[in-house]
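Excluded from the complex is one protein chain; the other protein chains are retained at their positions.
Chain naming follows the written order as A and B, and within any one chain the residues start at number 1.
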Amino acid sequence: MKGGWLRVYAIVYLVFLYLPVLLLPMFAFNQGTVIAFPLKGFTTEWFVQLAGIQALHGALLNSVFVAFVTASLSVIFGICAARASTRFRFPYKGTIMGVIMVPLVLPEIIVAVSLLVVMVQVLDLPLSAWTVIAGHTLICTPFAIAILTSSFQGLDQSLEEAAVDLGETRWGAFKNIILPLVSPGIVASFLICFTISLDEFIIAFFLTGAEPTLPVYIWSQLRFPTKIPAVMALGTLMLVASLIILSVAEFYRRRGVARVGGKDSGGFL
Amino acid sequence: MSIISLRGIEKYYGDYHALKGIECEIAEGEFFSLLGPSGCGKTTLLRVIAGFEDVSGGTVVIGGQDMAGVPANKRPTNMVFQSYAIFPHLSVAENVGYGLRRARLSAADMSAKVDDALKMVGLEGFGARASHALSGGQRQRVALARALILEPKVLLLDEPLSALDKKMREQMQSELRRLQRQVGITFILVTHDQEEALIMSDRIAVMFEGEIAQLASPQELYRRPATRRVGEFIGVMNFLDARQIDIGSDEVRFAVEGLGDINIRVKNLPKGARSFAPVVGLRPEALSINYEANAKSAVPGKIVDLSYYGDMTYYEVLLDGTSQPVTISMKNLTSRPILERGSETRVTWDEGSLVVFAN
Partner (left out) sequence: MVSPTAVYVLLLLAAPLAAVVTFSFWTQDFLTIDRSFTLANYVEAFSDPLYRVLMVRSLVISGIVTVVTVVLAFPIAYFVSFYVPPERKALWIFLITIPFWTSYLLRVFLWKVILGFNGVLNSGLLSLGVIDEPITFILYNANAVVITLAHAFAPFTILPIYVALEKIDRSLLEASRDLGESRVTTFFRVTLPLAMPGVVAATLIVFIPTIGDYVTPRLVGGPNGLMIANMIQTQFLKLNNAPMGATLAVLAMFAVTAISLVFVLFNRRYLR
């Protein structure tokens, strides 16, 4: 085997990465109410319990709504920015694109605090799902741009000109040629933004109104030891959902790569 | 009758003057090439004709109609792109039939037309293939079929052969030529490869820095380049310093460095020129190594280098009294021994092939 010690290290590192993830289902199916070893025995009781918690259902619906709107907005903004940056030249392009990408590296608490100040103290708006959406869109857009830029960049510019040359209008060429070709990127970036928004805590924590999002709800439950096994079950379900969403996203991304005849060069981000 | 008239075409990119008053008439049914080094404006000119670039000044007339304000999708031109621009998400047939969507043909008519077009480019039965699985030569053919199916007045080809390997390129050159004769449509080819332009074209416009330096048939371009630069760009040309010493009624006398005094007939001089450049040009085949020691007009020289090509040998000969060697090509006949580097020899020339440039 090549890379002997490095391989051993890589495997140890993977164990480190997977340690918490493996514990999640373990405790979700554990009979004991205390989250500690030794395990007490197998049960699906916690999953059954989930079905009866009204507050959880509300939070889940709220989160899905926030994530859906956030992902839609981010993708639209992402398409605009990615197309503009790959296709056109305009003054201060570097600066503008740089500013748009800033939320990617800004500590989230800063984003949360600044939005809170503006929403509450300056504009005097009530906090609601929409304030969370505003914040989430801000941090998701750079991700959408990153994914969509690589989709747009892979496109040969003359494809669009060829369509126009063959009789399409500019809009027709965009609709019939460009959009189908970047659609895998659109789907992938939508799903990524959806997942990020679904999991985001700090911004939601600051900006959420009377109806919490799922992570905010989970946070409130973590204080009560008796609620934790159910939270573990919930986490397990969310992990499975995330994995399904991501597999779909990856599938679309690969199809996109194959479609434009490119070579696959790795996964997301 | 000309299918395309370009009148005083100007193009600026900011301060950069890309096209400087291009004047050109392109005849119906001709194979026309725009030839020049990269950055000379040939692709820009093609894109101006196609409607992808706005002009800063001048008019483009296609088929008697002024193209001002006519967008690319409404022009009677179609283009084969350098990258071919084959839509990767569509099949070969869908690519070829792409432009027919507006024609609202029945499915049967449509597929018949597509099949005909594919047949024309030698891709019969390829219709159902996924387009990203095609080879370079096949993509090229699909691009051709896709453009020709619309029966444009003019087919524009932007360096269509540059992405192919040498063998494939040569094959496509003759095939394109055959196709052009078959369909009778005007082809405008952009290329930086002078050999390709010579082989394929009826007429060639040689462009440098946004201007047409010479517009002529391949033979004339080669035999009578208008400027030293055109002569240098097309094929190999030797340049010798020359001075005009006497003007007769039907001959002009030049003193040429290394060769001596030479009379040139007026019909071989550039038309309308009042004075001449202090240099004359000679193609390698206009000079020859003299194998008989008693030739009259031979001048002495020394072979400084040679390249053997099988059918030909190219000698680098330093003529007495000159500082730069000239290139001489000789056909290799069994009666002609290959001379060695360093040997002394004598050189003769064909007076009629001497090229004089206007000043």
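Keep in mind that, in the parts below, a contact is a pair of C-beta atoms (placed from the backbone, for glycine too) under 8 Å apart; a residue touches a chain by one contact, two chains touch by 3 or more.
Here the structure is a predicted model, which is why all the values come from computation and not from measurement.
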item: Displayed chains contacting the withheld chain; value: A
item: Omitted-chain contact residue, chosen from A:Val102, A:Leu125 or A:Leu179; value: A:Val102
item: Footprint left on chain A by the chain that the document does not show; value: 2-3, 6-7, 9-10, 13-14, 16-21, 23-24, 27, 35-38, 76-78, 80-81, 83-85, 88, 90, 93, 96-97, 99-100, 102-103, 105-111, 113-118, 121-122, 134-135, 137-138, 141, 145, 195, 199, 201-202, 205-206, 215, 218-219, 222, 231-232, 235, 238-239, 242-243, 246, 250, 264-269
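Heads up, the rule we're going with is that only the chains that are shown with their structure count from here on.
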item: Parts of chain A lying in touch with chain B, wherever the complex brings them together; value: 156, 158-159, 161-169, 177, 180-181, 258-261
item: Residue numbers on chain B that touch chain A, as the complex places them; value: 50, 52, 71-74, 77-79, 81-83, 85, 87-89, 98-99, 101-102, 132, 146-147, 150
